[in-house]
Structure formats: C-alpha cells, structure tokens
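Missing here: one protein chain of the complex. Every other protein chain is in place.
Now for chain A:
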Amino acid sequence: MTPSFVSRPSFAARHAGVLRRLPWLVLAVLALFPLLAPLFGVEYYVGFMRRVMIVAIAAASLNFILGYGGMAALGHAGFIGVGAYTVVALVEAGVASAWLAWGCALVGGGVFAALIGAVSLRTRGVYFIMITLAFAQMLYYLAVSLRTYGGDDGYGLYTPLTLGAGFDTAHPQLFYWVVLALAALVFAVFSRVAHARYGHALRGIRDNETRMVALGYPVYRLKLAGFVAAGAVAGLAGGLLASHNAFVSPGLMHWTQSALLLVMVMLGGAGRRWGAALGVALWLTLEEALKMYTDYWHWPLGLLLLLIVFHAQQGLAGLFGSRAQADVGGQGADVAGEVDGAAQERAGSAEA
C-alpha cells in the first residue's frame, strides 16, 4: 500500500531548481532583448515587449486583489485611465519629468481606488462586480466629456517626457529598461507581500471572510488597503501606457478593457505569483501572431479561453505550479490524492 502514498512528484517538484532560477533567466533575457533585437531584425518587438510588460504590471495589480483578495473587480481599467489622464493633465500643465508624471499617476490611481473602494467594498459578489463596473464607466464618460483633453478623440502626447541625464521616453532601449525595472519591482513587492502577514490575511479573507471577522480581523480596512495598492499600481501602468502610446483616449478605460484584464489574469492563473505575467504574455502574443493571418483573430482566443475554463481552471501557472509557487489554491489535486491514499489504506487494513 505504501506506493500509493508516495504520489508522483509534481512537475514543480521535479524541476524545482530550474523553476527557481527561471524568473532570473527570463529577467536576463528581457534585459538583453533590446540589444539583441537589432541583430535579428526584430526591433519592432522591443516596443511590443514594452507594452506586454506595462499591461503585465496592470494585470499583476488586478491579480493581487482578485487572486489573493478574492475581490472580482470589473473596473480596473478605470484606474489605468486615471493614471493615463493624470499624465495628460500634467503634460498639458507643462510638466516634463517622466518620473513626476508617473509618480502622480500612481498616486492618482491610489486616490481614486480609495474613493471607489470605500464605497464598493461594502458590497460582495455580483454587487461588487457591478459597482466597480459602474464607477469605471463613470470615469470613462467623464473622460469623454473632458474637452480640454480631447474628449472622444483622445489626446496626443507629442513631446516625450524626460527621464533625466538628457534622456527621454523616446529613447527606445532606455524606456524599455525603465519599464522592465518597474515591472520587476512590482512583481517582487507583490510576491513579498503575499508571504507576509498582510498576504496571509488577504487570502484568509478570500477563503472565509466570516471566520476572519470572528477572529478579529479588520476585514474592511484590510481589503481597502489592498484595493488602494492595486489601484495605485494600475495607475502607474496607465501612466506608462500613456508614454508608451504617446496617446491617451477614453477607450483605455472602457469596461471591455477591464474585462480583458480579468480574462488575462484568469488565463495566466489568478492567485499565482506569475499568473498575471503569463496570461498577459500569452494573450498579447497570440493576438499579435493571429492578426498577421486573419482579421478574425478574436475567435481562436475565445476557443483558448474555453479550453482554460474547462481544462485548466488554475490557469497556465496552475498547469505546472506547485503549492509553494501557488501560494495556496492549487491544492485540489494534492487533497484528492491524499483522500485516495487514506481510502486505500483503510481498504488495505480491512483486508488484513
């Protein structure tokens, strides 16, 4: 009977060493990419990768509240929009420093998240989804009505922002590296927080909110703190996106953008450390690739989504994640294995 207890080591267990080094390897490859791209004639993809990383920052912030905190917010693009329009407003007011503009985008996202979260977090479930959606749509229509910033037509940022030491955001490699550094920082911080007291408390709320209340946790304040942090990081992503596109329009915060962000997080694996990055990378890469072959690139992506929903509910990261990586969540298989083992043990002892 013993063999049934020694379950086959998971993919993650068998390749623990490689998986631990993988993020550093990916970071190194990403860092070298702008230098190597010209050698292979793929400079265009430096810009593409920059966009992937910016969206990954936004997705990571959504993953933080959705995957760890269980808050299914359908208005996250609203905070991206706040960040982007903060940059627009500052440029219009004559600010030239990228750092100042992005810093304000971060703060702006956080402030709006505090206001919206303070109201929204008094609701749960479907109501929470609807109310966050409603707030984001209000922001969308606010942007549409802002004539000063182009209204419906959007606003072009014709002058690049300065990065200091004579460089600016028009510098293709430098801006890329700045985004890479910020993305790495965001992922590192979220990962760190996930294992600290706060992260454990947040997952506790996701799994059993009533129990957390009875244990004495200030659930509302804990959730609001996470919501504000996520809104701030989404605001930063919005600011970066404004510089990346050199253009901002209300479309950025349309509710379909919020939904898309949700889809990418689910695709990668909600509540997984690398879920957001994987989801965004896969989705945007497929979109880019499919667009080369067909105008109808939406439906293969739809099929992919169906596949994930039916066969890999833990998302991509769940396909080869371990418990350690997963930070809880993907234990279903382990649990089933254990119950199985116990049942077999009972059967065995009955025979004896």
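To be clear about the criterion, a contact is a pair of C-beta atoms (placed from the backbone, for glycine too) under 8 Å apart; a residue touches a chain by one contact, two chains touch by 3 or more; residues count from 1.
Going forward, contacts and distances are computed from a predicted model.
Novice: According to its UniProt record, what is the protein name of the omitted chain, chosen from "CbtB domain-containing protein", "Probable chemoreceptor glutamine deamidase CheD", "Branched-chain amino acid ABC transporter substrate-binding protein" or "ribonucleoside-diphosphate reductase"?
Specialist: Result for the unshown chain: "Branched-chain amino acid ABC transporter substrate-binding protein".
Novice: Given the contact definition stated above, which residue among A:Phe167, A:Tyr198, A:Phe247 or A:Trp297 touches the chain not shown here?
Specialist: Only one of A:Phe167, A:Tyr198, A:Phe247 or A:Trp297 touches the chain omitted from view, namely A:Tyr198.
Novice: Specify the residue from the set A:Glu43, A:Asp153, A:Asp207 or A:Glu287 that touches the hidden chain.
Specialist: Residue touching the absent chain, from the options given: A:Asp207.
Novice: Which candidate, A:Ala225, A:Leu284, A:Leu304 or A:Leu319, sits in contact with the chain we can't see?
Specialist: Candidates A:Ala225, A:Leu284, A:Leu304 or A:Leu319; residue touching the omitted chain: A:Ala225.
Novice: What is the set of chain A residues that contact the non-displayed chain in the whole complex?
Specialist: Touch set of chain A with respect to the missing chain: 192-193, 195-201, 204, 207-208, 210-219, 222, 225, 328-329, 331, 334-335, 338-339, 342.
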